[in-house]
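Quick notes on the structure that follows.
What follows is subunit A.
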Amino acid sequence: MTQKQILPSGNPRIDRLEMQGIVKRFPGVLANDHVNFDVNAFEVHALLGENGAGKSTLMKQLYGLYHPDQGQIIFDGEPRLIHSPRDAINLGIGMIHQHFMLVDSLTVAENVALGLPSTRGIMTDLDRVTKRICELAEVYGLDVEPDAYIWQLSVGQQQKVEIIKALYRGAALLILDEPTAVLTPQEVDDFFVTLTKMANDGHALIFISHKLHEVMAFTHRVTVLRDGKNVGTVNTVDTNKNLLAEMMVGRPLNFIRNYKTIKCGNPRLKVENLSALSDRGVPALKNVSFEVCAGEVLGLAGVSGNGQPELAQVIAGLRPSTSGKIMIDDENLTGSTPMQVIDKGVAYIPEKRNVEGLIKEFSVSENLIMRDLDQEIYSRNAFLNMGNIAKRSADLVKTFNVKTPSIDTPIKSLSGGNAQKVILAREISRQPKVLIAAQPTRGVDIGATEYIHERIIEQRETGTATLLISEDLDEIFALSDRIAVIFHGEIMGVVDRKDATLQSIGLMMAGEQPPETKTAE
Partner candidate 1 sequence: PAAPAASTGPFKVAVVTPSAINDLAFSQSMYDALLAIQAEMGAENFEFVVSDSMFVVDDASSAIRDYASQDYNLIVAHGSQYGAALQEIAPDFPGVSFAWGTAGDTFNLPNVFAYEAFSQEGGYVSGVLAAALNKSGVIGVVGPVEVGDAKLYVDGFVAGVNATNADITVNVNYTGSFSDVALASEAAQTHIGAGADVMTGSAQMVVGAVGVAKEKGVLWFGTQADQASLAPDIVVACQIYDWAVVLRDIVSLVNEGTLGGKAYALSLENEGLKMVYNPGFDLPADVKALGDAAAKGIVDGTVTIGVGGK
Partner candidate 2 sequence: MEDLFTGSVLIGLLASAIRLATPYLYAAIGETFGQRSGVLNLGVDGIMLMGAFSAFYVVFKTGDLVGGVLLAALVGLLMGLLMAFISVTLSAEQGISGIGVYLFGLGMSDLLFQKLINNVQTVSGFPVAPIPLLSEIPVLGPILFRQNVLVYGAYILVPIAWFVLNKTTLGLKIKAVGENPEAADTLGVSVSRIRYFTVSLGGMLSGIAGASLSIALLNVFQFNLTNGLGFIAIALVYFGGWRPTWVLLGSLIFSFVNALQIWVQVVGLPIPSDIAVMTPYILTIVVLVISAQRVRPPSALSKAYERLE
């Protein structure tokens, strides 16, 4: 046996990893059905598939979190049993998880240090860890504050902590399960530089994403899964976005959309000089003003952590404002309770859908009635009308094409995209006057994304005023009539989509005042 090559991080290189005939069953789901997968040193191998195709499941078996029912995992020709993440770590495997694996009440440095030996015996060596984090942050362009508590960080920053955790451990094989879902385009570019460098150093990388342009941009090979089965493995240079999409979904998708622009009606949602505090008690919104007309989509672009969730929450009545006014159709909504806001016809697709938008243990139908419980069709004199609820839920599940075994299935057994459709079904079916959609397609596969976009457009055409909050500029450009940019809690400017370029919006997102918007007004 030959001596293993050593990587710059000090870990021995993994030249080739193979997963053969992996079968994994869950109650009711065959998540992996004889899946084959391999990755080599110096390679970035993409793993693609719709929501629920079995990507994360496959990777969790590699990382020792799940154990395959059948099949084997072979490292450099040697079959290995991986009982736990500890085994995986010892073999040189690292993983960035799709759902953050961070301890909220600990600091960044503490999260990074967790589970690592300390140079100071039983005592922690957080100052060393802090120093090393700063170095890594410097090298890879990941700005995070090592002393901050995780709960203080935005999702984007938390994603960076996950990346730092993986880099810090210097794994020879790194699994990246949707690492870019919440990063801005610039951050993604920087991140890819890092990953490319790692691959060139001899690391093996597995990359999962729903964003095909990312896959096209920097991976070497692509494996596509559908319904837990291999569809095929291709070299990236031999394929294109459309072919990949077709492999995933089983039908062609159209990425370019054409819809008629309609004339803006009356201002439906009016926000004037709105200010509010964040959870930490610091100003998160500063004199924010804008209008959304009936039949219009206003896209709100911005890097995460600039006040977007706070804005949505204030409008939804979930967070008090410190000053300013919110009007809907000339009715003052400032200071209303969430219930009053709901009654005024405001629909809200929250960003943290698992935390805020859904009750995971509740069934699909229970989640569908969540915001309209007192409506006559659902209840009378506090007694639920089970018949109507079932009928209506079945209707919604059908119209919105939610893939679920039944309306009584708990939401937690649904795939991410389908859970998102439940929220959408609930909010849109309320015929809202105003729709606040925060990150509506985050983590959702391309088929579902297409579907959600179509619904938002459809809604727009019925006269709903939509505020679309998204960090995904593609989405903003695809759907918006006008685009507003938020930075540090302030609106940097509002531009018509046809006047906007990726570059001008990007600059505003970085905090630069665009001179032309002032004059254009």
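Remarks
Here is the rule we use: a contact is a pair of C-beta atoms (placed from the backbone, for glycine too) under 8 Å apart; a residue touches a chain by one contact, two chains touch by 3 or more; residues count from 1.
These made the cut because all candidates are chains of the complex that A comes from, given by their letters.
Remember, it's a predicted structure, so these values are computed and weren't measured experimentally.
Looking at 1 or 2, the chain of this complex that touches subunit A is the one numbered 2.
On the subunit A side of its complex with candidate 2, the touching residues are 63, 65-67, 84-86, 88-90, 95, 97, 100-106, 110-111, 113-118, 122-124, 165.
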